[in-house]
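One protein chain omitted, others in place.
Right after this comes chain A.
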Amino acid sequence: MLAAAALLLLLLAAGPGRARRDALREELLLSPLPAGEVAATFQFRTRWDADLQRGAVSHYRLFPKALGRLVAALGVRELHLALTQGFWRTQAWGQPPLQAPAGAELWVWFQPTVTNVDKAWKELSNVLSGIFCASLNFIDSTNTVTPTASFKPLGLANGTDHHLLRYAVLPREVVCTENLTPWKKLLPCGSKAGLAVLLKAERLFHSSYHSQAVHIRPVCRDASCLAVSWELRQTLTVVFDTFSSGQGKKDWSLFKMFSRTLTDTCPLASQSKVYVDISPKNKEKELLEVTPTPASVHEAIVQGDKRTYAVYDLLSPSLFNTSRSLNVQLKWKRPQDSCYIHYQPAQDRRRPHLLEMLIQLPANSVTKITIQFERALLKWTEYPPDPNHGFYVSSSVLSALVPSISAMKNMDVEQSPLFTSLFPSSDGSSYFVRLYTEPLLVNLPTPDFSMPYNVICLTCTVVAVCYGSFYNLLTRTFHVEEPSRGGLAKRLANVIRKFRGVPPL
């Protein structure tokens, strides 16, 4: 009895020690890109406090068995596999959170205990090819290299003998649903709960960029770093573009992107969060509005920029309170370009153009207003005496209320200098300013001023030609010509001919 109680106590004591040896944290990052697309980056991190190298592990919970046995059997220290379709356009989209080359990329650090690294490498690529249904078995000595300077280990490492590193890339590899399915199967909750619910192949492959990766590395178990834990990171980055696939609107929601919403949390996850990048972009005049309102906002410095993130914690009970599903929506709000436009078009020789606009100018931006106009050819008496000087277009006027940096105190108007009271303002927070643009001098083609009489004559001649021909044709009829004695010229010619002895005309 005592032995039984002792055994029970031992079991109970050992229980908490063995509980929670692995943890899953998942997060989704939604960042709107400058050109109007949205990048979604999923990251699933499984951390396992076990030592795979000892080979004494048989109970796999969150860590996938296939990968665990692979690491143990082949003496892998670090494994990084990425399958990518498309190219991240850095110029248009900015810096990516995670980058990978197009095609398949595999680089592996082996343990120093491995004797024949090439044999292990070949076996590893074949096994991975089977796990991920990708043609990684084409990796052989023709496309494998051993870099010496880069690709240093990302996890714990004792020494870096670069002979233990192998790197291969297959640019021809195409990523498709067959690769996504085994990747999803490695997740503890599969694609049934948590963030992985959103990973549906028909939407993910309808994107501009799709990259899925698996990273395995050893990390310190705690701050003292006495023991080693294994970390499996599965990441998936996808860039959606509504302009080509949607109605051309820049509004986003989880449903529009993935055709799913978040309904459940993964019960195996210890942390499940959605981050939405709501940093204000100064180059654009649009503001990002996120619904539902986030519970908290997180600020961080990422890649040298200060970014603001709206955080949705899926594990907090309040999130799924109101609705069964969570559909994060991003709406772009354009501030009104102009609330008021008054336009009075010109009438020749009566009034000029008048265009008035009330605009809200956003900070740190450039607003351009262009107007196209034509000037009509004037009558020659309407030209000024020096027509080749050109014509002036008067300046435009810009009147603005500018917020003042330093508040102005209401001072006695009589005592202060004259120029402070030019434009009185009612409150001290803004001051009035009026600006004028440069006038425009346009050189216009002119008619020839020396020609009025000639023009009248010539045009009337043309009209008279028409009138004359038609008059002729309308009022006269055809007749056979009467023989005539001929005019003076003919008679003279006949006289000369008689002298020459030639028959007369």
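In this section, contacts are C-beta pairs under 8 Å (C-beta built on N, C-alpha and C of every residue); 3 or more make two chains touch, one makes a residue touch a chain; residues count from 1.
As a working rule, contacts and distances are computed from a predicted model.
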>> Missing chain, UniProt name, options "Proteasome subunit beta", "ARC1B protein", "Small ribosomal subunit protein uS2m" or "Phosphatidylinositol glycan anchor biosynthesis class U protein": which is it?
In response: "Phosphatidylinositol glycan anchor biosynthesis class U protein"
> Which listed residue, A:Pro267, A:Pro345 or A:Pro504, touches the chain dropped from view?
Replying inline: A:Pro345
> Considering the whole complex, which of A:Pro171, A:Pro452 or A:Pro504 touches the chain not shown?
Replying inline: A:Pro452
> Looking at the whole complex, which of A:Ile301, A:Leu473 or A:Ala489 touches the chain that is not displayed?
Replying inline: A:Leu473
> In terms of residues, what is the contact footprint of the unshown chain on chain A?
Replying inline: 341, 343-349, 374, 376-381, 443, 445-448, 451-452, 455-456, 458-459, 462-463, 465-467, 469-470, 472-474, 476-481, 483
